[in-house]
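The following block contains the structure, expressed as structure tokens.
Just one protein chain is left out here, and the rest sit where they should.
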Amino acid sequence: MNYFVKGNPMLCIGCRTCMVACVVAHEGPSIFTMHPDDADFQPRIKVVKTKTMTKTVQCHQCENAPCAAVCPTGALYKEAHHIAFENEQCIGCKQCMMACPFGAITMAAPDEKGRRVAHKCDLCTSTAEGAPACVSHCPTEALTFYTEDVQQQSLTDKQVRSVRAASRVAGKEGV
Amino acid sequence: MNAFVYCDTSLCIGCGMCERRCIMSHEQLSIKEVTLDEPTQRQRCKSFRREDVKGVLHCRHCENAPCMAACPVGAIERRTWDEDEKGHGQSGIIVNEDTCIGCKECVLACPFGAVWIAPTKAQRMVATKCDLCVTTEEGTPACVSGCPKKALRVVSLR
Partner (left out) sequence: MEQGYKTVRTVCPYCGAGCHIALTVDTVHNRIVKATGANGRTNEGRLCLKGYYGWDYLTDPQLLTKRLRYPMIRKGGKGSPLERVSWEEAIQYTAERLQAIIKEYGPDAVMGAGSARGPGNEAGYITQKFMRACIGTNNVDHCARICHAASVTGLRASIGEGAMSVSVPEIEDAEVIFNIGYNAATSHPIVARRVVKAKAKGAKIICVDPQITETARIADIHLQIKGGTNLALLNAMAYTMIEEGLVDEAFVKAHTEGFEDYAKALGGYAPEAMASIIGVPAEMIRRAARLFASSKHTVTLWGMGITQFAQGVDSVIACSNLSLLTGNYGHRATGVGPVRGQNNVQGTCDMGVLPDVYPGYQRVDDPKARAKFEKAWGVTLPATPGLPLTLVPEKILRETDPKKQIHAYYIVGEDPAQSDPDLTEIREALSACDFVVIQDIFMNKTAEFADVVLPATAWGEHDAVYSSCDRGFQRVRKAIEPVGEAWPDWKIQCAVATAMGYPMSYTSTQEIWDEMRSLSPKFYGATYEKMEALGGVQWPCVDPSMEDRGTEYLHEGGTFATENGKGRLLFAPYKPVHEEVDSEYPLSLCTVREVGHYSVRTMTGNCRMLSKLEDEPGWIAMNPADCKRLGITTGDLVYVHSRRGKTITRCLATERAKEGATYMTYQWWVGACNELTIGMLDPKSRTPEYKYCAVRVEAIADQAAAEAKVSEYYERLRTRMGITVNDKNAKATAKTDTAGAANGTMATAHAKAAMATTQAKAAMATAVTMNPAKEREVRSL
């Protein structure tokens, strides 16, 4: 089962700390010493606001990921509990970006060689800390890192709670 | 109104027969071939036998299903089948497993924990939940007829 990061709109305050944390985690500490114009700002998570909704949009690491299905070169593939991305294989065809129903994939700004490749959440596997920076930095703890254990626990909690609720009306007249 | 399977937990003994009958019906297996350890043998309900409560968790086939609203690709929809002369049919919230991308939005959306990801025989991880046995040969909920304590019944307008 793939792991993924998810935001809770009841706790999200739209501050975008997650977006900055993502950039800093991926660029590394040199981002604060290099010339400001040389630093790229490309978060892989995005805060979206509608009239009454504020929450993050990021890759769901889908089990049958449409991005991986549509990729012609195999640059997107399942590995290490997420949909991994191999930069060298990417030809920048943009079909993954169009296929994703969440809008979670974007095309990165050109790198030093001028290549533009797909850009999405990698669960911080490529960062020094190795765990989702957005989750650890969110001031309201609105983001959760759903490992398989966390997914299973969440499921079981809901199921047991529901059965308990049902038992409160069981055997009663008219039910 | 959608139909759903209701469990009277005051009658339930937590034996889990409902889960086994579900698998038998969906996977076309005999009781001897059923093992709850094989992930591709997907039961669509979850039985609990705990000290303080015994009961089984089924999808409620909600009228305004959150799973259906949450699905980004429209893989969950309300379907109607078995219409009679008056045009009244049975309806429920059904997952189209071919369309499902396994994004787990429905899993998180469901407040009951009634839908989860499990592998098909072809090892495709898809949203899995009670479909009122519409995809089975019998066509009516196997768990209901299989419950030794008659704790389960189908609730529908018909």
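Lettered A and B in written order, each chain numbered from 1.
Throughout what follows, a residue touches a chain if its C-beta (ideal position, glycine included) is under 8 Å from a C-beta of that chain, and two chains touch if they have at least 3 such contacts.
Only a predicted model underlies this, so the values are computations on that prediction, with no experimental measurement involved.
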item: Hidden-chain contact residue, picked from the options B:C45, B:C62, B:C100 or B:V134; value: B:C62
item: Contact footprint on chain A, counting only the chain that is left out; value: 6, 8-17, 19-21, 23-24, 29, 31-33, 35-37, 39, 41-43, 46, 48-55, 57, 100-104, 106-109, 119, 137-142
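Definition applied: only the chains that are shown with their structure count from here on.
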item: Computed distance of Cα centres, chain B from chain A, in Å; value: 29
item: Chain B partner contacts - residues on chain A that touch it in the complex; value: 1, 4, 6, 60, 62-66, 101-102, 146, 151, 154-160, 162-164, 166-167, 170-171, 175
item: Residue ranges of chain B in contact with chain A within the complex; value: 7-11, 46, 48, 50, 52-53, 55-57, 72-73, 100-105, 107-108, 110-114, 116-117, 124-126
